[in-house]
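Working notes, beginning with the structure itself.
Of the protein chains in this complex, all but one are displayed in their positions.
Chain lettering (A, B, C, D and E) follows the sequence in which the chains are written, and residue indices restart at 1 in each chain.
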Amino acid sequence: MAVKTFKGGAHPPERKERSSSIATERLLDVTQVVIPVNQHFGAPLQVLVKVGDQVKRGQKIADAEGRMTVPVHASIAGLVKKIEPRTQSNNTDGPCIVIEASLESNPEDSTEFLPPLDPFACSKEEALARVRAAGIVGMGGAGFPTHVKLAPSKPISVVIANGAECEPFLTIDERTMVERPEDVVEGVAITMKIVNAPEGVIAVEENKAHAVPLLEKAIASSPRTRAGMKIRVELLKTKYPQGGEKMLITAITGKEVPSGGLPMDVGCVVQNIGTLCAMVEAFREGKPLIERGLTVTGGACKKPANLIAPIGTLVADILTKGYAVADDEALRRVIYGGPMMGVAVPSYQIPVQKNTSGVLLMNEEEAKYYDEETCIRCGRCMRACSCRLSPALLAAAVEAGDYKDAEKIGLLDCIECGTCSFVCPAHRQLVQRFRVGKQILRAMKQKEAQNAR
Amino acid sequence: MDLMKIFLVALLVNNVVLMRFLALCSYVGMTNDVGQSVGMGFAVTFVTVLATAATWPLYHFVLVPLQLQFLQILVFILVIASLVQLVEFYLKKNIPGLYAAMGIYLPLITTNCAILAVTFENITYKYSFIQSIVYSVGVSLGYLLAMVLLAGIRDRMKTSPVPKFLQGTPILFIATALIGMAFMGFSGLIK
Amino acid sequence: MPAKGMLLSSSPHSFTPVSTSKIMLTVVIALVPAAGYGVYLYGLSALALILVSVGSAVAAEFLFRKAINATATVGDFSAIVTGLLLALILPPGTPLYMAALGSVFAIIVGKEFFGGLGANPFNPALIGRAFLLMSFPAAITTWTMPQGLAAAADAASTATPLGLLKQGQALGDIAAYFGSGSPGEFFRQLFLGYRSGCIGESSILLILIGGLFLVAIGVVQWIVPASVLASTFLFSWALGMDPLFSVLSGGIVFGAFFMATDYSTRPLTPTGMAIFGFGIGLLTAVIRKFGGFPEGVTYAILIMNIATPFLNKMRVKKYGFVLPAKQVKPSKEAGK
Amino acid sequence: MKGIVRLGVVLAIFAAAACASLAVVYSITKPRIEAQEQIALTASLKDVFLEAEEFEDVTESLKSDNLDIAFTNAILVKGGGAPIGVAVKASGPSYGGKAVLLVGLALNRSIAGVRILELNDTPGLGANAKNPGYYVNKAEKTTFPGQFEGKYVTDGFVVKGDVAAITASTITSVALTKIVKTVVDKAALWLESATLSPTPQEGAAAGGN
Amino acid sequence: MLTIIITIVFSIILAFVLGLALGFFQKKFHVERDPKIDEVRAALPGANCGGCGFPGCDGYAEAVATGRAATNKCTAGGASTTEAVSKLMGVDAAGEDLVSVLLCQGTREVALSKGEYVGIQTCRAAKLSTGSVKACTWGCQGLGDCVVVCKFDALAMGEDGLPHVDFDNCTGCGMCAEECPQRLFTMVPRDRKGSVVLCSNRNVLKANVIKTCKVGCIKCEICVKSCPEKCISMVNGIPVTEYSKCTSCGVCVQKCPTKCYKMLETDVMGKKKVPVMA
Partner (left out) sequence: MNKLWKTFKQGIIYENPLLMLMIGLCSALAVTSSVSNGIGMGLAMTFVLLFSEVVISVFRKAIPSSVRIPIFIIIIAAFTTMVDLVMKAYFPDLSASMGVFIPLIVVNCIIMGRVEAFSSKQPLLPVIFDSLGMGLGYTWVMVGIAAFREVLGNGTFAGLPVMPAAYQPILFFILPPGGFLVFGLFISFNIWLKDRMQKSMKERA
């Protein structure tokens, strides 16, 4: 079988070996969680509880009307201590609900899950309502409301499970595929059912090839495939950013998502491995999205770990409790997410959120920062760009303040994957420029639209 | 072949701007972006040809018979200035689309020395009418070429960390010097 | 809590180990065979020329940046490449002070005036050469036959293959001039490298070794040299010159691999590079055939350098490119 | 309409005044300007033919048949009442454009002298042709045009052969030589047709020059 | 003599014809346009040199009149022309005489920084990537986007890490206020008297403010309570003075425990200049 891939990309050092063979561990003794109210891509929520309220595990604590909203649930049972602004994993301050665990109460009463639901028996509307009610958002990064993604306005021909996990360091999707292959397959099947897709593909990068037999076995033994659903595993070249939605679709279907368009425009739905498992649990147990898997690793992490942690757990707590151990002396940079797209934060006193796939504790060497030099026009960025943009020219246009030209070159098409900055021998901060540029361009367009009116 | 030679020499070998230092004021002022320089270049081409078409007969059929060759400077510049003015009026009123594209450059042209130089040289080089027209097209397209090339480099220099003491006009002239050096490659091309 | 203040940065937080100075160093290494052979052919005076050129380039860059209070950049080794390349495209008998002058001009006017590395619109080494050619045309067009390591400084002057061609000599005569019996033998001689010419351009074989090494490790993209050589071949043939002789003589191979590929002055996009290379080949052939000079590589590259900003507009279609026609709505036009 | 006429009148007044004063200046300078050209030409002619006294314009009968090279003036030069040679002001293309030369041919068919009147080639290169301090032959201190003096029509006129070239300016050298050669050939034919031949002693004198 | 006569006759005919034609065309092809353009055009030298970067004086006049160009672009005319054009345009362009005031006192010493920011050294980029390089989300990023954008040399980065306004040079153009990603500048009339709070921290938790900045407004509301004229109210977490009532009595300034309340006329505009960073 030819290994598929896309054009461009780069090979940052993988550094996955540290945690790839460590079994996933579940955090049980969390005493306090800080749950950000707004964890999805969409309109802000209203808080449904007050300070002093007793909440159950799985109880809805924030919600709002509107299509682009997803409720948030208490991830542990306990007392609402505070509702106040705290720093979130994207470095902004936002309202957070602080819950202190009350362990004395009996676990039976302290849990409030939804009733189980058979996704293959219920209607599409019911299924979508369940996905929303369970608070599921994309766990691969963006936090896009999954129920919106599962209600496409165009016919879907293939559902892709994104098991690429192309970000260096991170191993949680790999562990999930190894440990829970059945759930992954079931998740694909549920998604296929909801979007009425004839085909499902589990995409795995070559460096995780050892998961393929397990997945294939699970597919073979799954009641869904026996009932006629077509699911297969596809091996992809290990290359960053293979896990990017657009790159994945191109590698597997050969089609390109049109500029400004969505995967559904080429008949695809892409779901992260974690998201699939969360969906399975939401139907099978009625369990909302109150915990997620993540990898804690890095050069300044003496004991790396793959964990399942309640949403809102402070990473500091994970470390003090010894699930993972930090080397504070060596610690120079904390990243929420992967090294290529994650966010550098000032400390690890920040909660695990629905889209936190890992926390990296980097040491001096890994965190080495190079000062920017002038662009030598080597063109490496252009050859590496996964979107075939021209980062060097784009950066020049942005720097010159020529946003119209920048838009033409494709500023808004940049997926901020960071490949260009990674390969640049002059260590140009290309992606940061594009982010700033996008912000300004969007503001400009908004202004224009207002003026036009 | 003769016409071709006149044209190519005027366009490349003896480029008005790069080798003959004419029309520099607008060369510096009007090369902020490529579109602008193209507009200006075509406007100049148009007027140069028109000016040649007007002054050549005037010289040969009026000034020479009357023995008034010494009024050449005065008559030529007056004719060109009025011509530009008339064209401007005409365009503004009757072809506003074209005026918007190119008319705004017209006033600049009155004092563009390349145009006057061409009309003089048509006389000094004893060109026939046809040769004069070809020569004027060659010269003005040479001007357009130089304008566009500088505009391209200027565009690029917008993000260059040019040393402070050279920023602005000095570096434009230095860039022109280097363009001129490259154009030396055309020298001797047509003998 | 962590001991020290945390680094806050924008993603990505990981960088390639490749750096500007490493790239420049590779180019120097790739030039070693051609340069070494040049010294072997023309003796220690050629070595002195190389050293003076490199030295004055580095000194010029260092002092200029110091004078304008800019960050020191001699560490990126690009000045070394410029100085070395300039020396390699000068006749072996060039007086040392001229080489120094050319080097200083190349670095200061050709490069630093525009903002230094990556910002110069023209190939600095070629600017240096063009400057010398304009300023001291006699000295820069005086050639000597290779004399071996022990060469005397004032060897008798001679003609180059292209110079002879310009004077209207037939291929057979040129071959005979260089001691070859037949054109075929002469071509082999040119390929291996025994003829008069610039220090670095003699052995096509060694240039190819260096150049292909750069292509192989990804420092140079194959498109530029390939299109330069292909179009030189093509247009020389079209203009009635011997195409193989055209490619093997003069500095075209050296220029194609080492000078047309200069990062800051060649276009960045593949289509742009192809047209760029094509233009160089065409202009080289035209200048050789009709121009006032026997060789046209310098000017061909410089002229195409001017076109680079425009060629950069020929970008690859971006991922998911859709024709913008759909987006232009008549209402928008009216809105303006 | 009245306004327009008024503008026209004002303009006309200014134009008339300006032109009138110009005309005055012109009438003053005119003789001198015309004289200048004549003076320059005569001076060069006298420079070439030392004994020249009278000049007869023969431009009409002495013409170039080379398309590139034009003869602007042709003058029969007389000294002591008798013709002593013919001089041609000829122009042709060189490296940097048109070059204008004055070539004098003595009756004995040897070149009496070559003067470069106009040359736009590169300073320091081709332009060295008109530089009185630039010698093609340093030992004998002959300038580029100077080397033609005394050459016979029948000589080769081959650059880098019997004609020394200007360093690094083959193109200029060839171009100028071609002009000289063309003039000399045509002028010799013309002398033939005008049946002017040297008296023996004149020939000796000119030849020994 | 003949020459002179021919000349005069010829020139009269030529000029008269041209004059007629010009006048005629001007009438015939007259096009209506904004009189302002003509006014500005009249103030320009008419050299049509293109030095301004616009196509000729007309092009520039139109650009100025329509507000697309600054008034100081005409190089041929020099300073006098700039003055004249500015006067023409200025009459209705400039309204009140405003100056810009920075609503943040978080110098390097008093305001805690969040970490060591590396990356593009502009406030906007820093803000986008880190939320804020200071522990205070609202504070000045100290990378001087405002200084770069000020065309009048009125802003300079102080050694304390904050931009300082030179009130003599400030023209109140508002570019800095527009540019600052933290929206830290407010435009006030030059002669404005009264008190102002030099803090923009809208975090309502006192503890959070104290932790991050020594001169932040800690929402104690002492100013609100102590003002004898009752002219201070909390808006969006920040005390705001109502200037129609404020008498510059200075009580709020004295009472403020973190000294973030200041008197505009003395503490802000009359303050000594801070040394500028090299």
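The criterion applied here is as follows: a residue touches a chain if its C-beta (ideal position, glycine included) is under 8 Å from a C-beta of that chain, and two chains touch if they have at least 3 such contacts.
What you are looking at is a predicted structure, and each value in this text was computed from that prediction instead of being measured.
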Touched by the hidden chain, restricted to displayed chains: B, C, D, E
Sole contact to the chain not displayed, among B:Ile6, B:Met19 or B:Val139: B:Met19
Given B:Ser37, B:Thr52 or B:Asn112, the one touching the chain that is not displayed: B:Asn112
Touching the absent chain when the full complex is considered, from D:Leu22, D:Leu62, D:Val77 or D:Ile116: D:Leu22
In chain D, positions touching the absent partner: 6-7, 10-11, 14-15, 18-19, 21-22, 25-26, 29, 32-33, 36, 40, 118, 122-125
Positions on chain B where the hidden chain makes contact: 18-25, 28-29, 70-74, 77-78, 81-82, 110-113, 116-117, 120-121, 124, 165-166, 168-174, 176-178, 180-181, 184
Contact footprint on chain C, counting only the chain that is left out: 101, 109, 131, 134-137, 139
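One rule holds in what follows: only the chains that are shown with their structure count from here on.
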Intersection of contact partners for chain B and chain D: C, E
Identity of the chain that, by mean CA position, is farthest from chain E: D
For chain A paired with chain E, centre-to-centre distance based on mean C-alpha positions, whole Å: 43
Length of the line joining the C-alpha centres of chain C and chain E, rounded to whole Å: 49
Chain B-chain E separation of Cα centroids, rounded to whole Å: 41
Residues within chain C bordering two or more other chains: 6-10, 115-116, 119, 292
Touching two or more other chains - residue numbers and ranges from chain D: 18-19, 22-23, 26, 95, 171
Chain C-touching residues of chain A, taken from the complex the two chains share: 10, 12-13, 168, 246, 250, 256-261, 316, 326, 328-329, 331-335, 337, 339-349, 360, 362, 366-370, 373-380, 382, 386-390, 392-393, 409-410, 413, 416, 418-419, 421-427, 429, 431-432, 435, 452
Chain E partner contacts - residues on chain B that touch it in the complex: 25-26, 28-30, 32, 36, 39-40, 66-68, 71, 75, 78, 82, 85-86, 89-90, 92-94, 104-108, 110-111
Chain C to chain D touching residues, read off their complex: 137-138, 141, 292
